[in-house]
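Shown here: the complex without one of its protein chains, the others still in place.
By letter and in written order, the chains are A and B; residue numbering begins at 1 in each of them.
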Amino acid sequence: MMFVDVLLTVLTVAFALLTVFSKKTVISAFALLMTLVCIGGIYYQLGSVFLSAIQVLVNAGAVAILFVFVMMLIDLEKYPNNTERSKIKLIITVLTSLVSLGVLALIINNNIDTITVVNLSDSSMKALFDRLFTQYYIPFELATVLLLAAVVAVVVIANNNKQHPGKE
Amino acid sequence: MLELILETLIKAAIIVGLPLGSIPIILVVERRGAGFMQKRLGPNRVGPFGLMQPLADVFKFLFKEEVEPSHVRPFFYTIAPLIALVVAVMPLAVIPVAAPFDFNGKTIFPEVFHTDLGIFFAFAVSALGSYGILVAGWASNNKFSMLGALRACAQMVSYELSLTTAIVAMIFLYGSNDIHSIVAEQTGYWFGFLPKWGFFVQPVAAVLFLVGIFAESNRLPFDLAEGESELVAGYHIEYSSIKFAIFFMAEYVHMLVLSGLFIILFFGGYSLLPGMELLVGDSALMLTIMQVLSFIIKISLMVWFFVWVRWTLPRFRYDQLMMLGWERLLPLGIFNLIITVLVVHFRNH
Partner (left out) sequence: MSIYYYLSAFLFCLGLLGTIYKKDLISILLCLELMLGGVALLFVLFSRATGFLDAQLQVFFIMIISACEVAIGLSMIISLYRKKNTVYTDELKIISE
């Protein structure tokens, strides 16, 4: 096990914990950003350079920035929600996630010896996209349609403001 | 292993030290250039021709009292300038100033981090550039700062799109992401005198990219993030002394990085300027020196261009900026991309 692997794992775990358990939402957004960057580092470590670049570009650069943006617009610190959670709900929540973690860990533990590490012959951008544009071209086209639909949907939803009719 | 670490450290020191060290020179050029364009003298009192002015500025920034207002969020307030500077410096790791050269029987890449996704990596990292500004604006806990930060962030995200269309068009044209092969494609001449620079093939993409650079680095005419007349000073109102200076440095480094990428994509990167071949001869050492020199000359011209535009064009209004980005540049970029793809396709088949 390499030093870098352990370092990345520890960092990812720390930032993920901060994401979930931080009281301030802006801090959890920044922690999510760092988690995503660390996952990008893991991709690099696993040999898929292109995916790590995409991860930083899309997830850390665009998705996380949207979160930070919205959190700064909606300042939750000003309107705190003080309703108490019922104890039983909390226990069930923790139990659910612990059980699922246990099951997953058990599955991984039972199969970890059979997992091999294959050196990818060619994980360059060209090899990846050769496959994307031949075998996967229909999902790819559908994904572009999905993105277009998302853009249109966001514009429609954001413009749907009856109190202040915006200029067209 | 030790050798590798040493090599990387030396390269990193040079590649970070050079731009940071050149900032004082840019400052002189900027302030004296402003004076020149506005028919006044500019700062000319410190040293010969005012050349020592940035030194005096640095001392002023270092020794001024550092005021931290009581209403800021202390942790984020402190790390915001550092985020801005670190993110601005990171893309420098993939920008080469010369072709790979032989040293002690070993091929050395002049960039710190050699990857065949060079251009892509640089843009992935500089996409994080808005975080420094956003954190600063939010941590200052001031409405003007917040407005400035939100403006800067929206502006950077919007102009990244047209910038990306320009880059993708160039990547299609050169058929590679590797900076060295992009530069190799641009070495040589058409008809014996016109350099094979990307600018002459893709002027539309070049213009898109150039506008994008100005928007990304928050320089006039797109410095809405600072807009003195509306926002006092934008995201760095609450910053004083060295923290303010670090924001300043980050802005200049960001500008240098983006001009470096512009030169790599459109003006041949480190390929020799016309006429320089005569000076090189057969010497490999001379070739490397001349390549570095070409790159530096091109970057200097870009910096002068930045100063020139800054003191020529007035600031845009915010809605004009957004309209220009989304309704003019983005469709133009996509149109240009489609044409490029078609041309490249028919050229290859």
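Going forward, a residue touches a chain if its C-beta (ideal position, glycine included) is under 8 Å from a C-beta of that chain, and two chains touch if they have at least 3 such contacts.
Since the structure is predicted, the reported quantities are computational estimates derived from the model, not experimental observations.
Peer 1: Looking at the whole complex, which visible chains does the left-out chain touch?
Peer 2: A
Peer 1: Against the chain that's been left off, what residues of chain A make contact? List them.
Peer 2: Here the touching residues of chain A are 1, 5-6, 9, 12-13, 16-17, 19-20, 25, 28-29, 32, 35-36, 39, 42-43, 46-48, 51, 54-55, 58-59, 62-63, 66-67, 70-71, 73-74, 76, 79, 81, 83, 85, 90, 93-94, 96-98, 100-101, 104-105, 108, 112, 115-121, 123, 127-128, 131-132, 135-136, 139, 143, 146-147, 149-151, 153-154, 157-158, 160-161, 163.
Keep in mind that, in the parts below, only the chains that are shown with their structure count from here on.
Peer 1: Could you give the separation in Å between the centres of chain A and chain B, each centre being the mean of its C-alpha atoms?
Peer 2: Whole-Å distance between the two chain centres: 29.
Peer 1: Which stretch or stretches of chain B touch chain A in the complex?
Peer 2: Listed in rising order, the residues of chain B that touch chain A are 115-117, 120-121, 123-125, 127-128, 130-131, 134-135, 137-138, 146, 149-150, 153-154, 157, 177.
Peer 1: Where on chain A is chain B touching in the complex?
Peer 2: Residues 26, 30, 33, 49-50, 53-54, 56-57, 60-62, 65, 68-69, 72-73, 124-125 of chain A touch chain B in their complex.
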